[in-house]
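Read through the structure below, which is laid out as structure tokens, and then see the notes.
Every protein chain but one is kept in place in this view of the complex.
Going in written order, the chains are labelled A and B, and every chain counts its residues from 1.
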Amino acid sequence: MNVVKAPFLLSFITLAIYSNASQGSEITWNLQPAGVSQMAHGGVGLIQTPTARMADAGNLSINYTDNDEYRFWSVSIQLFPWMESTVRYSDVRTKLYSDDPGFSGDQTYKDKGIDVKFRLIEESKYLPQIGVGFRDFGGTGLFESEFISLSKKWHDFDFHLGMGWGYLGQSGNVKNPFCELKDSFCERPEDFGGQGGKIDYQKFFKGSASLFGGIEYQTPWQPLRLKLEYEGNDYKNDYAGSLEQKSRWNMGAVYRLGNFNLDVNYQRGNTFGFGVHYETNLHTAQTYKIKPAPRLIPDNHNLKTEITDKDSLPRALYIEAGFALFTAHMEEDEFIIYGQQIAYRDEDEAIERIGRVLATEVPAHIKTYRVVNYDSNLPMVETVIDASKFIAAARYESLTSDISSTYVRKQPEERTVSFAQIPNQKGFFAGSEIFWLQTFGNPEAFYMYQAGFYANAGYRFNKNIAITATGKATLFENFDKFNYKVDSQNTPLPRVRTYMREYVSGNVFSLDSLYIQWQDEVAPSVYAQAYGGYLETMFAGVGTEVLYRPVDSNFAIGFDINYVQQRSYENDWDLFDYKTFTGHVNVYWKPDFLPDTQLTFNIGQFLAKDKGVNIDFAKRFDSGIILGAYAALTNVSAEEYGEGSFTKGFYLSIPFDVFSLRPAKGRGRLPWVPISRDGGQPLNRPSALIGTTEYRSPFYD
Amino acid sequence: MKIITKYFFILTFLFFTGFVSSSVVVDVNGNSQFYSYNPRLSEVLAPSALSTNWYWPATSLYQLDSAEIELLRQEFLISLNELKEKYSDFETQNALNALERQVIAWQLAKRIDVAIDYDFARVREEHNPRLDSGVYKLQLKTRPTFVYLSGVISSEMTMIHQGTTSVHQYINNVDFLEADNSKVTIIQPNGVVLTAGLASWNKAHIEVMPGSQIIIMLKPQLFGDDFTTINERFIELAKHRILP
Partner (left out) sequence: MKRAIFFIAILSLASCSNTYYAYWDNLSTAFGSKAHAVLTLSNVQQSSQDLMYVTHGERPQAVMALMFLEAGQHKWVSADKAMLIMEEGRIVRTLGFANDLLYVSNTTNDPIRHINQMSDLSSWLRIVDWKQNEFGQTFHSSFSVIPNQLIDVFERQITTTLVVESVGLQSEANFTRFDNNWKNYFWFDENTGILLKSEQRLAPFGEPISMTYISRVARLLPKANTANKE
């Protein structure tokens, strides 16, 4: 083979090319149509009305629209090709947040809402695309409506026809077809169920209905699209007041600029509106990575009979494979390395890089490489690599080379682990972490934040036991604007979480946690931990957890049990009187029928002694970004719970790797909790075993 | 094919006599190259790579000593005959007969899914695999001048490739049988498969790589997926066609 030797000075030319190749930038002469766009309320549609169209799977659109009386901030995500979900904050410019200026100043009224839309039928030759959607179905919604929409394309024109109930059907320009069938559908109930925040099924498709529709036209100039719609709302019963409507016809134009869609529109025959929409795709979001080229294994790759340079292997593993080596061990024809992967979150890439280093650093007579990956000082997975097959595949010795078929992941063997002599397992450790707390829609200010860092330090007694203290330091915040600390709602529940504002305001420095913790693998695939001390911001106590999690299994199950007492928010050390047992059976399941999805069920007793289940649904996109939603359903009634009726929330977990220019592990989590009160609240354990054992059957990474 | 049979014989002979442990025979545009070891792709390309300005995306490598594709063809024909018994209407029979005629006439061999480019092969390891022992056919082409139409049409057609022309313009005047007129499949000579919309609701501008196959598929059924399956199998076979 003609071996090519690159000179010492070469540098990158195509670098970062892929991060530039976003949706907006052109790399071809002919262009695809600019595609669907968002409506004023967020979600794919015309101006005020939705269509049956869906964005590309994984699409995330962040929208701001101004419509005179209403301004909308929304985020719309195409969770599956057949499901779109939107969350929205609405700002009503004609109403104040409350009647009490001392409470909320001159802030205008804010409302939040959630929409969802499903595709029932995809467009085909004769059939239109058909979708059904629910807008603002959370109970107190100002724009609560249901709709069915049909879309059919003809060349550059996209025609839409829909029927709406609720807000979208206010004008009642058509008879509600369901009213013909059943009288109960003729009137829409006025009130909402519980304390808001619940899905009001009993209202769906009831009351007045309207037809709406319109046309979207892709102009011959690709970035520009024009919209015309006829809407079914008459604006007589709007929250902003009775708005004048000169015309049911609205028109608009959308212009695409890179990742942005900019739109202007003329609504109701008398109102100008505009919007700015930023789009990205959660499946394809990534940054081009600067990383060392995978090591080549030359033809006469290894003439070594023993390892001569003892430093070069750990250095190469660290730099080229992101593997922090704890120790290594050589048997007759096996070589075992023990350590932790700290950079490459793609397992196949990590193992390939490790294998390429071993193939050139380890003597040629070695037949098997074993890589034991640790987390929290416990062996998690043993990857057994068939050295000769690996080398052949990594050198492309066949037309059908497949590196991933040359190794297997399995439960670490007792024998393999017994060779490990990991030194220095005791000693002091320290670290820090930045935090950013934020809340939306508060009376004092719409956006409130607190930022700073957690500093932790501790002492590890052996591989299983450590003591850890975490202090919180606040650097900047606007929480000093709080004009109340505890809400005035009468609640029969113990206030296990609604003292939140008390805990987070006050001292610049505070003790977040101080606890001693023991962890071990007590039987194959069974992990256990016990902990005691100041466990989290609001509770102190003792607890234990057990988890059974086989390697690469779609199923894990365990339980935790804790006895805790509420901490005082007045100082770092005192405790309040409230004590309780809390604990759950925890079930984790990645069902085959929902791709890249993890369901979590925590069944048991929560902090307020309420019993029930917390259900968590997490969807992983190809980029590694995870979108989750959870709800806690317990035996606390909506009346007892208070505003929002039950605990629920959403979160976005973003791998650091999505943004970084070099490979990295680690994640950031952006929570969004519309309203959170005392029912269905779990203890925040210092660590959950599902996280510690993540590497055994990765969902997150 | 005769030349290949000869080499196949020699190769078999050498194997049986234990004369060689591995050996590779490659027919490169009619010239045979013999290796008593497993050469890398760049070595096989070297003798002819620079003789003219090859159009690398149209280069293809086939393995000749594999019965896999012939088996696929037989399976296809069997299931096609089952369909012919199941759907007896004239239009469907006509369409299925057209597919049958074409598949019987095709010259097929196991197409190796590997991107071939002499320059990239010498610079990037992953583009320069070793050939496993066996008998191969390597087709090097200059920029092809034709595209090939097959599928649910009365007879296969060879058309002159037209620059910057979207696929639907090729089939404007083609006589479709009971065919899906809302989309076609394009198999590029480099093995990439694309689907292109043709109808008013899904038409898109998709150009055709010189040397591509354009495949007209059976009209999908309202219920059942018999035709979808046979369409997929037809496309799978077409990927392994040896084209002039």
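Please note the rule applied: a residue touches a chain if its C-beta (ideal position, glycine included) is under 8 Å from a C-beta of that chain, and two chains touch if they have at least 3 such contacts.
Just so it is clear, the structure is predicted and the values come from calculations on it, not from any experiment.
Although it is left out of the displayed model, the omitted chain contacts the following shown chains in the full complex: A, B. Here one chain is not drawn; of A:L96, A:V174, A:A324 or A:V673, the residue touching it is A:A324. Contact residues of subunit A toward the unshown chain are 4, 6-7, 9-18, 20-21, 26-31, 220-222, 290, 307, 310-311, 313-314, 318, 324-332, 339-340, 342-343, 376-377, 419, 421-424, 429-431, 433, 460, 466, 656, 659-662, 664-666.
Against the chain not shown here, subunit B presents residues 50, 53, 55-57, 117, 119-120, 122-124, 143, 161-166, 194, 205-210.
Here is the rule we go by: only the chains that are shown with their structure count from here on.
In this assembly, the C-alpha centroid of subunit A lies 43 Å from the C-alpha centroid of subunit B.
Those residues of subunit A whose C-beta lies close enough to touch subunit B in the complex are 1-2, 4, 30, 32, 123-125, 152-155, 296, 395-401.
Of all the residues in subunit B, the ones that touch subunit A in their complex are 38, 40, 42-43, 112, 114, 122-123, 125-126, 128-132, 164, 182, 199-205, 207.
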